[in-house]
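Take this structure first; my questions come after.
All protein chains but one are shown at their positions in the complex.
Note that the chains are named A and B in the order they appear, and that numbering of residues resets to 1 at the start of each chain.
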Amino acid sequence: MKSRKSILPRRWPRRWKNAASYIIVGGWSGFSLFFVLWVVFASLKSTRKLFSKPWSIPYDPAFGNYVKTWVSSRFGDYFLNSLLVVSLSVLVLLIVSTPAAYVLSRGKFRSRQVISSFLVFGMGVPIPLLFVPLAVIMAKLGLADTLSGLGLVYVAVSIPFTVFVLQGFFSSLPSELESAARIDGCKDWQIFWHVMLPLAKPGILTVAILNFVGLWNEFQLALVLIDSPENRTLSLGMYSLITSMKYSGGDWAGLFAGVTIVMIPTIALFLFLSDRMISGITMGGVK
Amino acid sequence: MASVELKDIRKSFGNVEVIRDVNLKISEGEFVVLVGPSGCGKSTLLRCIAGLEPVTSGTLLLDGEDMTDADPISRGVAMVFQSYALYPHMSVAENIGFGLKIAGESKAAIKIRVLEIAKFLKLEMLLNRKPKELSGGQRQRVAIGRALARKPGIFLFDEPLSNLDASLRAEMRVELAKLHSDLGNTMIYVTHDQVEAMTLADRMVILNAGQIEQEGPPLDLFNRPANKFVAGFLGQPPMNFIRVNDVKLNGRILTVELPGGGKLEVRGDWGALNGTNGLEIGIRPEDVSVVAGAGKLPMEIDVVEHLGDQTILYGHLDGRQPMTVRLAGQLDYKAGQKLQLDLSPDRLLVFDLEGRNANLAKT
Partner (left out) sequence: MMRRRMILVFLMPALTLYLCFLVFPAIQAFYLSLFETSGFGDNVKWVGLRNYSRLLTDHIFWLSVGNMLVILLAGGAAVFGFAFLFTVLLNSGIWGKKLFRAMIFMPNVIAAIAITTFWSFVFMPRYGLLTNILKSIGLEDLAKMAWTAPENIIWAMLVGLVWISTGFFTILILSGADKIPIDMVEAARLEGANNRQIFRLITLPMMWDVLLITLVLWVVQAITVFEFPYAFGGPEINQNLYTPSIYLYIMGFGQRDPIYQLGYATAIGVTMFLMMVISVTVLRLLLRWDQVEY
């Protein structure tokens, strides 16, 4: 990759310019790393030690914090709830969005552009606008305070972005492949199943990860649609921990144990798949 | 095996008419090449024959049956695409066998047939590779193999050699010719390259702006072009067209005055000639000779190209009309030199105001 010159004053020697760049960029990046490390360390201290020695490395880790958070603060249950809702939602989302995106990108029918714009427009709807109506609808459907209700909403609000990105992926596949498949005798759905779908796997994977991370971290819709503690997702659990802290004294260490539990899955995904995630966002945003 | 008949075929995309009034008959086993400049509609015509595009009007008969609205699979056609269109996620074996799999053949039968084809095309070592691991020539053979798998009646080729480099192209041309003589299927081949067209075709169809300019055996089209377009399309460097004055017609002899004053007599059948305005003489660069002393046509050289086996002189006649001469061997000519040219009498063609070949004896 060829280098582009920096904007720093020309008169500075190259080495100094680079050093300045490294310091600034490295500093900010380092802070991200510091954040993770600090939280993990904090979760392994007792609360008292946390306040007295906030910068120390815990050489005698207090794993009990985790046990407490997982069991008595119910984080174990919340974790499973989140896992269930998010995984199923992403699955349903993919099953529902992929064929739609395919048809919208490669089909030839008059209302194609209209429907496509109609779906994509949904990305611009502010979620808070839907708080009240969704609560009402869920109550009417008997799905108030259920994880299935939440899951349905999760799928629906994720459809615009997912269809948008997948449409881009399908459009990038060469149409000669379609012609070849038709000559080979494929019917329309066979072209999708045997040729187009396998080739869209990278796009599907990207969109799956992005949605998983987004829904795992989702908070506001869960706040509105879920009431009872048994049905809380992990983010709601986190919030309830914060809230309860005000009334039961500051168990900050346990709080940070909770934070660690919440962030480990997404950070893990990110470590392995950061390239994919970042390219997915830029594709979606830049198009 | 199949014969193809196109009757009054028209194809429009929206308001743009891409193919107008094409009538063509292709017999069983013929190798027909559709050739023409970019945008002439040859690929579209091929896709219509394949069933990938619906025709706007007209009839398409395959083996006498009306297949105008049939889907590709019922037409018994197979196609090799310009960029091969191999399925990237499938191995060579899976690519070749794909059509059979869709047709519902048993795994065993597919395996046998794939092996047969692989042997025929020397692809046995590559069966488990993916297309991206293959060279251009290998991919082309896989594409041909995929086309062969279902034993189609008609083979369609859409500029299959355009993506190969020159040396490979010559090699593959020979292989395609051999394929045709081995299999004997009807083959319809689209290209913009006249060399491919001339060498491969039993019959050549020259298309321009959606219409057939002329069709027939390649040498017929070369020697007896129906109009200026065909005459100028075939042959490299292209034919010279010289505007002439002072035309006199006397029975079978047409006398014209060339730029520079020389007089030329052309023998022929001028029955269809109406009017003597705007006539042009057509003569190919290789049919022009340089004479010492007085010749029919004076020319001044602008540029000389030495190709080793031939020398090409680009220049102009009196009155600035351009002229190209192709001579064999390595000759010592210089820019600015003035020459006298002679034109081979039996290679002369005459074109009228509309560009038609005016000599009935030469069409």
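The definition used in the following text is that a residue touches a chain if its C-beta (ideal position, glycine included) is under 8 Å from a C-beta of that chain, and two chains touch if they have at least 3 such contacts.
As the structure is a prediction and not an experimental result, all values here were calculated from the model.
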Contact list for the unshown chain, restricted to visible chains: A
Would you indicate which residue among A:Ala62, A:Val157 or A:Leu177 is in contact with the undisplayed chain? A:Val157
Listed residues A:Val39, A:Val67 or A:Leu205, member touching the removed chain: A:Val39
Touching the hidden chain in the full complex, which residues of chain A are there? Just list them. 1-8, 10, 17-18, 21-22, 24-26, 28-33, 35-36, 38-39, 42, 51, 54, 95-97, 99-100, 102-104, 106-109, 115, 119, 122, 124-137, 139, 152-153, 155-157, 159-160, 163, 182, 188-189, 192, 213, 216-217, 219-220, 223-224, 234-235, 238-239, 242-243, 246, 252, 255-256, 258-259, 262-263, 266-267, 269-270, 274-275, 277-278, 281-282, 285-286
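One rule holds in what follows: only the chains that are shown with their structure count from here on.
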Mind pulling up the chain A residues that touch chain B in the complex? 174, 176-177, 179-186, 190, 194-195, 198-199
Residues of chain B touching chain A in the complex: 47, 50-52, 71-73, 77-79, 81-83, 85-89, 98-99, 102-103, 146, 150
